[in-house]
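Here is the structure we will look at.
For this view, one protein chain was removed and the others were kept in their places.
Here the chain labels run A and B in written order, and each chain numbers its own residues starting at 1.
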Amino acid sequence: MAIAFKTQESFRGDYSFRNSPEAVQRFPFPFHQDSYMYSVNMEPHGSGPVGSVFEHAFDIDEHYLAEIEDRRITLARDPQRCQSLPHMIDAEWDVVELLMTSLAQDYPEHFMLLRDGSHWTWINRPLNLRQSFIFGDAATLPCGPFEYITRQAQGDFVVMDQRDNNLFADCGMVTSQADWSLSFDLGMSFMEWHAPVPLAHELGIFERALKYLLMLQQGHPVRRLNWTMTVNPRLDTAPETYPEWGSDRASVTPQTAGDKVHLRVELQTLFRLPRSNAMLFGIRCYLASLAELATQPKWAARLHRVLNTLPPQLAEYKGLVRYQPLARQWLAAHDDGRELSLGTQPD
Amino acid sequence: MKAAPLAVVVRAVRELGPEIREFTLAPADGGRFPTYSAGSHVVVSLPIGERVHRNAYSLLGDPAATDEWRIAVRRQSGSRGGSQWLHQHARPGLALEISWPVNLFSLVRTARHQILVAGGIGITPILGQARELARLGASFEAHYAYRGAANAAFADELQALAPSRVYLRDSERDGHLDFGALLARRPLGTHVYVCGPQSMVDAAKIAAARLGWPPGHIHSEQFLAPAGGEPFEVEMRASGRRFTVPRDLSLLEAIEAQGIDTPSLCRGGACGQCELEVLEADGTLHHHDVYLSDAERASGRKIMPCVSRLEGRCLVLNH
Partner (left out) sequence: MLTPRLKSQPCYPPMEWDRSGRQHLLFAAGEDAVLARRLFEWPPLGTLTVLSVQENPDAPSCWRSGLPPGAQQRVARRRDAALQQLHDLLEQADMGARLYAVGDEDSIWQALRIAERVGMGAEALRRHRIATQARPVYCVHCRHTTRGVTTNVADCEGCGRALFVRDHFSRRLGAYMGFQVDAEVPGERPEVEEIYR
């Protein structure tokens, strides 16, 4: 079934981004209970419920065209949002294969992949692209293989080299990040790039996660959800452009909180890559304003309670502190204190 | 999480020496195999008598050839019978179940120079690694030591991959490889990969240490075969199930034979995935793995069931 792509939507300037009711329905609301703490919440990622964001390996939704355009703008302004260390070339081709085969298989109305030995032809109908190339020969693509395909997929991607019983972020396309810098973090090990996250290290979260991921097998990807909040539906909340979006945090008022404050959920997926033995880390970003979330009453009430009980270090780290009281105030009107069912599904 | 096995069929058998056979496997449904990275192995389920043994074999072919996979098996006397069984029973048309490829012996992509060393049947992962390095145009050399020209399986294929970088050695004629000489005066950024008998791996590590190599630059793979031993009782505390681990099954295989789900991966004592907690041990734990630390072994609270056993009466596991 073909997706109705929005065509005039923006994640900057006039911020015309809006979710359709269907998009709100399938939003990956992350809170199972009324308070939040970190956990190694990884689970198998395969085929999920039909219509959900978990149904396919890589989710495409109504915002596809707008997100691809936003990525194009960000890269034009700052090409270093996409970098790949030289030894990652095999991994880049692994990513090309994984993304192209998945998208063509899961969205046949929109993508097609024809293969004749190493002669491939990739068709991307929404973007009106047709590219013939030789798999393994970078000269037959208009840019590096990893950059080429990730310019056509929603969400950020980091490719990690596995060596020395560790994972290293040696390649990435990062234009919709929640405030971390690829230029700074490129080449860091798993523990190093997670260094700024408060509390989780003491809980042993990252040690367990690393051990688990080192044994990740081909054909058995996993996923988890992560979350933060953003003022305005802005994808490019990078440290690099902080001077552009930082003041948004101080711009929220009781009247605008419902429309400006967004819950930002990352669907993080991890795939073992076959040729390189590296690992693809997909970070797919979903935004929904408080007002949009409130169309599902349970979600607004639950988010209210999560924000009320959020440890201060987490609020600080997630950058919420300035507008947290306003968000809580706005959500309070949607929380009558009733008991909410466990789990994330709307009531 | 247990991986769903791949159904394969033996397509061809090739004699490569008095004790060495190559088996070519194809997908049973006529489809394609996934591709893989050099150094990967698959675990083959072998229905020996009434039991299922699982042995690991390196994939030695070209990963781009997704219509077939190649493994090679040396017939070992005094083993649990896996290699014997394959030599006896594996003929074109035989159906088998294998795991997805797993790589615990992968190349370090940031190395400036790679030295591959194969001893005997250890040529199998080394051949795959040489192929990958040749394809990448990386700086490398490969050394292959075998006992007698008749046992030089795949020497031609290795040589053809990179004619000027392959060194063959018949240990019967020329003696053992001198690791002291091989590893001396090597530039920074060199990594070494050794696959062969325990004595060869030990010799490499000792020579490297003597020359001051940091241990992380010496990589080795050995498929530790689960040692047999006297039967012993096991109690699984969670379900209350009690059963005997027979002489010729590993603890892990015995648990699986009971239909009990338990994680595993390399099945050779190296990866740590199958680790179980010991609640009580009436006897002596014999650890044959390379994963647990000395302290963990001494604590008596952990065991790697794929290769380790109890010598005694009863082992109680928290599972």
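One rule holds for everything that comes next: a contact is a pair of C-beta atoms (placed from the backbone, for glycine too) under 8 Å apart; a residue touches a chain by one contact, two chains touch by 3 or more.
Just so you know, these numbers come straight off a predicted model, no measurement behind them.
K.L.:
Among B:L60, B:L183, B:A270 or B:L292, which one touches the chain that has been omitted from the display?
P.N.:
Touches the omitted chain: B:L183.
K.L.:
Consider the whole complex, including the chain that is not shown, and state which of A:D161, A:E240 or A:D335 touches that chain.
P.N.:
A:E240
K.L.:
Among the options A:E22, A:E43, A:E109 or A:E316, which residue touches the chain absent from this view?
P.N.:
Counting the whole complex, the residue in contact with the absent chain is A:E316.
K.L.:
Return the single residue from A:S20, A:S183 or A:T344 that touches the missing chain.
P.N.:
A:S183
K.L.:
Which residues does subunit A use to touch the chain missing from this display?
P.N.:
Listed in rising order, the touching residues are 80, 164, 181, 183-188, 191-196, 198, 201, 239-240, 242-243, 246-247, 249-250, 316, 322.
K.L.:
Quickly run down the residues of subunit B that touch the omitted chain.
P.N.:
110-112, 183-190, 208-209, 211-217
Here, only the chains that are shown with their structure count from here on.
K.L.:
At what distance in angstrom does the C-alpha mean of subunit B lie from that of subunit A?
P.N.:
Those two chain centres are 38 Å apart.
K.L.:
Can you list the subunit A residues touching subunit B in their complex?
P.N.:
Going by the criterion above, the answer is residues 44, 87-88, 90, 161-164, 211, 215, 217-220, 274-277.
K.L.:
Note which residues of subunit B are touching subunit A in the complex, please.
P.N.:
Residues 1, 3, 34-37, 39-40, 63, 100-103, 106, 108-110, 136, 216, 265, 271-273.
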